[in-house]
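Heads up: the structure comes next, in structure tokens.
As you look at this complex, bear in mind that one protein chain is not there, while each of the others sits in place.
== chain A ==
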């Protein structure tokens, strides 16, 4: 049995090893990890199984669409194409000789990257799962849930009762679509990110920024009179403190979604970095003996990450609900606690 394990580990390490030093030379764990958690123009499922994703550029107001395959030569080295080249994972303008060109006009990159493609996959999954469930509810609304429906129903009820009702109050109903969507979007993408070959979508700052921004916008637009009164004329605070209080409160509006953005990004990225680091140990020590230990730790981390995937989705949803609750809360008892 033990021998079998050693064999298995050596086999696994060998395959990965064959991929790791693509550029040749020393194994650079930092580069490998950065490459894995960053976005990419190709989707590397396994060695040799690569999906070349489309590149969409807006150069000087002009759309340029082509396959990212054009950037790769026969030996998987990067080559310039049509005046563009891949430089450290980004597309830049180059001249005929392949030397970087300082941009005069803006070059916007709207490519369907690995993250975007992975998001489309998650969206397709969300649609399939929840349209099936919604169909079940439509067809027999009063019968007991079954199959996939009985798995998701307690989660939906939990979000409604423990997150929305508990934190927002009687006006919870109009926030339900956002809370449910954001919860399942984050959870599904967290889990997809943990799959082999998965993208680090929820560990990307752009994604968490958009989600946090939507939470911020909903909070600001649903803020009632007492919410704004607490910001511009906090009850119980002397008027001469207003020049300090108002900026502090305004910053407070922004720090809440900022913390949402950083928390999700940092948690998911950190999880990926830890797992990748544990695997890197094998190549750093160049020893099969480290393999079992590395794999044991990485397996443990993976289980932890499965939990974190759910936890972070829950926390994002819960905090969003709390911010909405703060915005719609009626402060009839405002004078009591001062």
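By definition in this document, contacts are C-beta pairs under 8 Å (C-beta built on N, C-alpha and C of every residue); 3 or more make two chains touch, one makes a residue touch a chain; residues count from 1.
Assume contacts and distances are computed from a predicted model.
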Practice task
Match the chain absent from this complex view to the correct UniProt protein name in "Sulfate transport system permease protein CysT", "ATP synthase subunit b", "Putative ABC transporter periplasmic amino acid-binding protein" or "4Fe-4S dicluster domain-containing protein".
Solution key: "ATP synthase subunit b"
Problem - Touch criterion as defined above, residue of A:79, A:157, A:195 or A:284 at the omitted chain - result: A:157
Handout entry: Residue among A:185, A:227, A:279 or A:324 touching the omitted chain
Key = A:185
Handout entry: Residue among A:115, A:167, A:190 or A:219 that touches the chain left out of view
Key = A:115
Problem - Of A:50, A:148, A:166 or A:205, the one touching the omitted chain in the full complex - result: A:205
Fill in the blank from the handout: Had the left-out chain been drawn, it would touch chain A at residues 34, 37-39, 56, 88-89, 108-113, 115-116, 119-120, 123, 126-127, 130-131, 133-134, 137-138, 141-142, 153, 156-157, 160, 173, 176-178, 180-181, 185, 204-207, 209-211, 214, 265, 269
